[in-house]
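The other protein chains are all here in position, but one chain of the complex has been omitted.
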Amino acid sequence: MDDIRSNAANPARSAGDAAAHHAAISGGQPMTATPITLIEAITQALAWELEHDPSVLVLGEDVGINGGVFRATAGLQQRFGAQRVLDTPLDETTIAGLSVGLAAQGMRPVAEAQFDGFVYPMVDHLICHAARLRNRTRGRLHCPMVLRVPWGGGIRAPEHHSEANEAIFTNVPGLRVVMPSSPQRAYGLLLAAIREEDPVIYMEPKRLYRQYKEVVANDGEALPLDVCFVLREGTDVTLVAWGAQVKEALEAADALAKEGISAEVIDVATLRPLDFDTIAESVSRTGRCVIVQEAPRTAGFGAEIAARLAEHSMYDLLAPVERVTGYDTHIPLFRLEMKYLPSVERIVSAARRAAAHG
Amino acid sequence: MDDIRSNAANPARSAGDAAAHHAAISGGQPMTATPITLIEAITQALAWELEHDPSVLVLGEDVGINGGVFRATAGLQQRFGAQRVLDTPLDETTIAGLSVGLAAQGMRPVAEAQFDGFVYPMVDHLICHAARLRNRTRGRLHCPMVLRVPWGGGIRAPEHHSEANEAIFTNVPGLRVVMPSSPQRAYGLLLAAIREEDPVIYMEPKRLYRQYKEVVANDGEALPLDVCFVLREGTDVTLVAWGAQVKEALEAADALAKEGISAEVIDVATLRPLDFDTIAESVSRTGRCVIVQEAPRTAGFGAEIAARLAEHSMYDLLAPVERVTGYDTHIPLFRLEMKYLPSVERIVSAARRAAAHG
Amino acid sequence: MTLAASFQIDYLQYLGADGQPVREFPPALRDPAVLLPLFKQMLYVRAFDTKAIALQRTGKLGTYAPCLGHEATHVGIGAAMAEGDVYAPSYREYGVLFMRGVRPREVLLYWGGDERGNDFQEGAARHDFPFCVPISTQCLHAAGAALAFKMRGEPHLAVATCGDGGTSKTDFYAALNSAGAYELPLILGVVNNGWAISVPRSAQTGAQTLAQKGLAGGLFCLQVDGNDLVAVLEAMRIASERARSGQGGSVIEFMTYRLSDHTTADDARRYRDDAEVKAAWEREPMTRLRTWLTAQGAWSEAEEASWKEECERLVNIEVDAYLATPVQPVEAMFDYLYADPPPELLAQRAAVIAMEQRPQEHRHG
Partner (left out) sequence: MTLAASFQIDYLQYLGADGQPVREFPPALRDPAVLLPLFKQMLYVRAFDTKAIALQRTGKLGTYAPCLGHEATHVGIGAAMAEGDVYAPSYREYGVLFMRGVRPREVLLYWGGDERGNDFQEGAARHDFPFCVPISTQCLHAAGAALAFKMRGEPHLAVATCGDGGTSKTDFYAALNSAGAYELPLILGVVNNGWAISVPRSAQTGAQTLAQKGLAGGLFCLQVDGNDLVAVLEAMRIASERARSGQGGSVIEFMTYRLSDHTTADDARRYRDDAEVKAAWEREPMTRLRTWLTAQGAWSEAEEASWKEECERLVNIEVDAYLATPVQPVEAMFDYLYADPPPELLAQRAAVIAMEQRPQEHRHG
């Protein structure tokens, strides 16, 4: 579905171009002609890096012989050995703390949190250490670790398995927060995250894990970690989303097109640091912005985007900024969860409201 | 200094009125005629509740005979006994987890984190349990606990002792996040927090602990937990702040007055749930808003206020919203920390920029 | 070198896997009439478990965590607890829950994606902690409850259970540390079923026993054959008496086995030998007790057949009640978050209700 289109207004920020910048890294592997799912793209990226960089290792609960509860690491321990792909004891503090120690001493750990709801015990090591090691030691040590987090709702999972908690990390200096929304971007952004010299929280919208397939070239080419991707161009309203909501936003754009409203769709992709320029440039043309966020509304990451628009784009805006978000309550258990998640319908309504202005 | 003024536009939201609403709770104690500091006001509120509610207990590291590293609990163990004022083992996970268990089983724990930088290991129990117990059990159990957190920088403290990390909590449904900024409000808001049936994170701007004194009636009267306080009225620009920055904002208002710019100053006081109405009403009159936030800029709580202005107050705004914040880096060790914190000068500049519009 | 400290961890077993006593039963447990109702309860739990898996397989339940093989440990723990005590479960201890008063329909609602599954309506369970998914965090909640009892001078105790994997979790350590520091009336029951999803017990820790983790907090430690109901009951009696008499907390390791997949979302064949499972079936808790009760003349094949029918009937009543429970109204998302919901939340609630009430055709496109 959503292959990456070039950003006409700012070609340097298009994904294709960025990939070209990183092409030198490619080992010239053959293209995978078979379309793969987002989770398979993650496995493929992990395998690529394990293959090409001996300092990379994968650790987490059940990532070994079991291949992870989502199968993201399927086959990796068999292929690269238990020294490179390690099951950890059942403790998230341990996973985070060991990763900091490993990263500080020359390794590149790619840790897995089994579900979004289990990252909280990792927060201390991520904020107090991973995000600070370079700054604290004036560059003497640094912490090139990745934490992969299956993220968000919509898969009828048990309690604590459906959380959109990126706001825990987006106010933290020194971290990068990345969220892919297609198999291609999952592959390219994960490679970039692993090669990054500083810690990256890489949140994977689990609702998209197996939702559709895409051909992903297994060429070792990373995507840039500091750009938003313009996935669809439009003139009347800018829809800004990340993670699973990118798909809803694209569907909303289709629906809006039928009503004669032309929506531009931006995948934020990297939340921190934020490429606000791409968003501002789009809003300068459309004059309207609908931000779509799965997390609870108040003080979610969407607020930052809206705030920057209030600061920098006030004279461009023809309509008030709209946020379509989860509600200010916990995502319900699965019988009601779809009532909680931002829907195509809610995005369309918000875009219509915006389009009615100006 | 900043005694609470009535909010002319919305009298129901003035502190005095709110106190009246809560006057019934008062045990008719004699007034303290001697002015006291913010930290003494906290001690006084703790003592009041320990005295009047047998289910209240205080727990934390060194809160017992030592009276806390900031002396917030000075004398309380001596007065109420070691059954009511408990030193804990040195583990924040323990403090948070025990508090959830205590609160679920009929107690009202008032826990202390020794410093802001040590709350991270508490995040898991606060988010996964304290904030959800009522919702999870459909009201069968609930979690009336308070976590007191000495908050923020500016006291030349060691590493991890100066953090403005309220954004960790402001996206979490089920929590209340409160931050006093004067001895009177510290007293009244802490009483309210302890009496609240749901969990409250109560962040104490340690820079104000001993900065000035105020007469605080020890009358057991709580302040409301869902209002912003208008501390100074003005017509040209609204300065919105919380915690230690309230003082800077008031000083900036003084400086601006000399330049002929009339600034209204709002103390947010309760960040979650946010009383946006008071802010919106003010901005509808002034047309300009400067948000002052000590935390790193990106995705701090100020973004939520700016976002709501972008959504609801676009047609009221004469100038772009301004945020004066900490930078997107960690607060430096103390030799440089004052360069990091929002200063009166930066607030004044932002207000001037805003005033130049419209 | 001189000796700073020395310790012993005992292992408790009464009824061997073959149904023969390995030593004389504790006096209170010698009468088959004492064990019989618990055996029947174990059969009931197994009937429930079987039915729940069937419901999941036919799309009528979400992911479900079976308890096959854990019946003696779970029922034994439940039997040892009193009304005023508090229990903090993880997610698979239906045998304990039922003894506490939780109704099977509540368990089904929980795994069926409905919060009302944690709104335990009956018995001692009304004050118990809800299901707890974040591993071992419940151990600290139980410690908090135990601290509340201690401070109020109440004679109750708190019990938390976690798995073998759960003993690696920092919260487990925090709980035993505080139990020792405050001498809390707390029992931490470790249900060692050999596996934490795909990770075997041997990969979790270098400790020879999980019971000995209690030494880190100065607790009383015991390892028990968790498939032997008699040993489970006796261990709980010892630890409860210690707790109630002010002697502090215990860690009890119950050795059992997960005869099932981890959950219905798991496929244990990916990581586990069939031979191991087969061997574990030789030690499972039901057969040995049946053998013993039958030998005592307290049970028969005919009784078992009719009791199983009765279990089937009782479980079906619960399943029907579960299936007949309508989905909560959409506003239930908002209604239990705060005692006193803030206006902004009420506004969101109203908006959602309004959206629900719009006719369907207006809602799409």
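When the chains are written out, they are named A, B and C in that same order, and each has its own residue count from 1.
Everything below uses one rule, namely that contacts are C-beta pairs under 8 Å (C-beta built on N, C-alpha and C of every residue); 3 or more make two chains touch, one makes a residue touch a chain.
Keep in mind that this is a model prediction, so the values were computed, not measured.
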Chain not shown, its touching partners among those shown: A, B, C
Absent-chain contact - pick from A:Val69, A:Leu102, A:Ala255 or A:Ala303: A:Leu102
Hidden partner interface residues of chain C, rising order: 1-13, 168, 170-171, 173-174, 177, 179-181, 183, 203-209, 211-213, 215-219, 223, 248
On chain A, residues whose C-beta touches the chain left out of the figure: 57, 83-84, 88-89, 91, 93-94, 96-107, 109, 124-125, 128-129, 133-142, 173-174, 196-198, 226, 273-274, 276
Absent chain, residues of chain B that touch it: 61-62, 64-67, 69, 87, 89-91, 93-94, 117-118, 120-121, 156-161, 255, 258-259, 297-298, 327-330, 332-337, 339-340, 344-346, 348
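Methods note: only the chains that are shown with their structure count from here on.
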Chain whose Cα centroid lies at the greatest distance from that of chain A: C
Interchain centroid distance [CA atoms averaged], chain B/chain C, Å: 41
Sites on chain C at which at least two other chains make contact: 115, 134, 170, 337, 344-345
Contacts with 2+ other chains: residues of chain B: 93, 124, 128, 135-136, 173-174, 273-274
